[in-house]
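Worksheet for the structure shown next.
Shown here: the complex without one of its protein chains, the others still in place.
Chain lettering (A, B and C) follows the sequence in which the chains are written, and residue indices restart at 1 in each chain.
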Amino acid sequence: MSTATRNRDVWWMTWFFPAWYAVFGVIICLLTRVTPPPRPDVTAAEKVAFFAQHHLTIQIGFTLLLILLGGAAMTNGLVCYQIKRMSVGSVFAYGYIGGMSVGALPGFLLVTVCFLTAAYRPDRNPELISLLYDLGMLSYNGSLGCFTAAYLVLAIAILYDRNEVFPKWFAYVSIWQIITEVIATQMFVFPSGAFAWNGSIAFWLAVVVFSVWLGALIVLLRRAAEEESAKESAQMVAAQ
Amino acid sequence: MQILEQAQDLPTAGNIKAQWVSLWTGPAVGAVLLVAAIAFPGFWPPMSPTMSADQVAAFYADHTAWIRASQVTFNLCGILIVPFLSLIVVQMKRMRQTHVFAYCYLTAMVSGATIFALSNVFFLVAAFRPGRNPELIQLLNDLAWIVFIAPIGMVVSQFVLLALAVYFDDQEHPVFPKWVGHFSLIIAAAMVPAAGAAVFQTGPLAWDGLWSFWVRNGAYALFVIVMFFVLRKAIQRQAVDDGVISA
Amino acid sequence: MTRTEERTETVGRLPGDRDMWIMVLGDMTIFAGYFVIFMIYRAMNRQEFLVAQQHLNITIGVINTVVLVTSSWLVARAVQAIRAGDVQKSIALVVSGGVGGALFMVLKGYEWASKIAAGHTNSDMFYSFYYVITGVHLIHVLIGLIVLGVVVRELRNPARRRAQMVEIGATYWHMVDLLWVIIFALFYVMR
Partner (left out) sequence: MPESRVTTWVWGALVVITVGAGWLAPAAHTGHITVASLPITVLVLGLALIKSRLIIRYFMEVRTAPRWLKLTTDAWLAALFGAIMVIYIV
């Protein structure tokens, strides 16, 4: 046995994490055009036109996402694993995957299916296309509780942890994420303005905070894996 | 499985017994779901995506009772496959590595099951008021079929994770034999094209097509059957190792 | 003053810890974003905002600001007390600071209730900002009360008693105060 290979699987997932989000970013930003989001304050005819204009890229992008959807689960499983390494036991780790696996359906799948169904029959009644558009966008941008629950248990786990798997400031960054989810409640009320699903506060500021959170998580997952490797090789040396 | 008398009350025996029960829920649920699939009129042959809204509405009006009976069964029993899949998680945690693949598998399994559960609801809502505007019935039918066939991402990631876990399991006597990894990847490859069901209305990739319907669903059924025997062997070996049954 | 103290005086000493300052500076930046966006919408609807602003109760606004500033002052005194080694005084000051925070929330709740009863709901753009920004601020007050609670609990336990813990809590609590002072100026007072 070579030294420190026991967490080789963790390293695989740690590299997979940014790779998956990169692909996901390309899909949602460049192909399917759901981020940045299309406008909520348009007529049914304009929504039909949106689907007509991006017909092909929506189909390519979201079909790709249907295949890669499981990557979200895999990235969340990795975070769950790191929470399990904390001194706080498994409760928060299970809470995290609980919240995140619920979130996969309203957070990713529903928008995928709604947009593909809309693109499936472009000659459908425009009112129905409009319904699919709203349903997709509101569930995608507005699935709040599942992620809030996951961020909350993550933050508490980090604050109570004594193994220093993640630094304390990341707990606070997760709390910002909760705050942005709280503000996102407003998108169910406002079809335009700062709090709409494409609004400067409910969307753009939230995206900035999310990017900070995600970028920090990518770096911290790598650091946690490095520390785990170092600890294991130290243990192996000690055992010999 | 004959548990040794002296081991009866050990926690290890309890663990083996629980796994054994979960193992046998597999064929039981499989049988029920097979009956439901046979009873669902929309599968024989699978409803064509090219049906007009009126035809779809007429189909739901003509077969309301059987659609309801079979989809309620799917709704009630579909997620009962979860204990069987949990068994794979438990066995993955016995492999020689950290448990990260097992947690990823668990997450993907829960999300995948949730997606399946959603499709039954769409079928059932479409059958709830057959007198509804045909355009709405067609919409519900589209959603039901697309959610049922196309989102294979969660299961595909389960196969990939299982394969990775098997390949990374470098114990002298691995929990699963290596071919399970290859097999798992082949099943994944067989299911991936079904994502096209959300785009194509005709041909093998349409939801009633050879690939998206028959190969996809057949592959998954084959996986469950093969994993039944693989898991049975793994549990028996674990039982011997734990001293719960005689070799 | 001894030599080491003199050195820290010139180099500077970070109150609390680095993690809390990342939180506070980041949160201040996010709120700055809210404020700037509010100002942009205000600039686009000047008259409408000014008319809507008339209906805010300035007296409650002033009282709430004084309450929060006072609470902040008590917590600042608590930090000085624990540094001087006076644990009981420090606990008492943190608790009274927390009471101030709770009072702020009660007053804010009353203000919201009376505004909604008077028909100033979030269908008016000024009030949509008002409810969201003050609501997010209220969540920060609530988190602050939890933080102060943790501080009191740690102070009561002789084994875990650390001045740094009080500083961390205080840094957060002053940020809550700081953000409110700016909200007060932008929503209640400016024309």
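Operating definition for what follows: contacts are C-beta pairs under 8 Å (C-beta built on N, C-alpha and C of every residue); 3 or more make two chains touch, one makes a residue touch a chain.
Note that the coordinates shown come from a computational prediction; the quantities given were computed from them, not determined experimentally.
Put simply, the hidden chain is in touch with C once you look at the whole complex.
Considering the complete assembly, chain C touches the hidden chain via residues 9, 11-15, 21, 24-25, 28-29, 32, 35-36, 39-40, 42-43, 46-47, 50-51, 53-59, 61-62, 65-66, 69-70, 72-73, 75-77, 79-80, 167, 170-171, 174-175, 177-178, 181-182, 184-186, 188-191.
The criterion applied here is as follows: only the chains that are shown with their structure count from here on.
If you draw each protein chain as a dot and join the dots that touch, you get a simple line with two loose ends. With centres taken as mean Cα positions, chain B sits 25 Å from chain A.
Rounded to whole angstrom units, the spacing between the C-alpha centres of chain B and chain C is 52. One inter-chain figure worth recording: chain A and chain C are separated by 30 Å, centre to centre, where each centre is the mean of the chain's CA atoms.
Of all residues in chain A, those touching chain B in their complex are 6-10, 12-13, 59, 62-74, 76-78, 80-81, 84, 93, 97-98, 100-102, 104-105, 109, 112-114, 116-117, 119-121, 124-125, 128, 132.
On the chain A side of its complex with chain C, the touching residues are 167-169, 171-173, 175-176, 179, 182-183, 186, 189-190, 193-195, 200-201, 205, 208-209, 212. Residue ranges on chain C touching chain A, taken from their complex, read 17-20, 22-23, 26-27, 30, 33-34, 37-38, 40-41, 122, 125, 128-129, 132, 135-136, 139, 143.
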